[in-house]
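Up next, chain A:
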Amino acid sequence: MDLNALVHGVPVSWYLVLSAMLFAIGAAGFVLRRNIITVFMCIELMLNAVNLTFIAFSHELKSVHGHIFTFFVMVVAAAEAAVGLAIILTVFKNRSTLNIDEVSTLKN
Partner candidate 1 sequence: MPDFITPYLIATLVKTAVLAGALMTTLAYLQWIERKVIAHVQVRMGPSRVGPHGLMQPLADVIKLITKEGVIPADVNVFFYVLAPFLAVFMSLISISVIPFGPPVTVFGYTTNLSLADPNVGILFVLAISSMGVYGVALAGWSSNNKYSLLGGLRSSAQMISYELPMSLAIAAPLLMAGSLSLREIVNSQGGYSFGVLPKWAIFSGPFPQFFSFIIFMISAFAETNRVPFDLPEAENELVAGFHTEYSSMKFASFFMSEYSNMVTICCITTVLFLGGWHPLWPAALGSNFVAPALFALAGALCFLHGLNPARPLDRFTLPVFGLVFFGLAGVFLVPIVVTMFMPVFWFVAKTGFLLFVFIWIRATLPRFRYDQLMSFAWKFLFPVALLNLLLTALMVSLVQ
Partner candidate 2 sequence: MEIFFFLLFAIVALACALNVVLQKHPISSALSLVGVMVSLAVLYLMLGAEFIAMAQVVVYAGAVMVLFIFVIMLLNAGAETRKGGSITAQVLGIPALLAFFAALVFLITTYYPGLSPVKFGDFTGGGAREIGMKLFSSYLLPFEVTSVLILIAIVGAIVLARKELD
């Protein structure tokens, strides 16, 4: 890596790698965490990582389409959070646990 080049700005690939890292961390949380709310937050984290990729490529292509896509992702994420949290409330009420491993049957 030519360090002098860094004076002219940050390479887009750095943003992409950052996004990949965030995504991987989010996925790790999804796989390893047991609290259903934390798992849900890790999903949001992954969505955010993907948004960063959209924005980075939007900058690279000098087009606004990536922003639009991010906008839609945000809106859908907001809707998803509302429904998801309502589901979590219901699950908690029915089973009085937030441990995702205990919520492993589809019966009753």
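The rule is short, and it goes like this: a residue touches a chain if its C-beta (ideal position, glycine included) is under 8 Å from a C-beta of that chain, and two chains touch if they have at least 3 such contacts; residues count from 1.
As a selection rule, all candidates are chains of the complex that A comes from, given by their letters.
Only a predicted model underlies this, so the values are computations on that prediction, with no experimental measurement involved.
Novice: Looking at this complex, which candidate touches chain A: 1 or 2?
Specialist: 2
Novice: Spell out the part of chain A that touches candidate 2 in their complex, as residue ranges.
Specialist: 5-18, 20-29, 31-35, 37-38, 40-42, 44-45, 48, 51-52, 55-56, 58-60, 62-65, 67-68, 70-72, 74-83, 85-90, 92-93, 97-99, 101-102, 104
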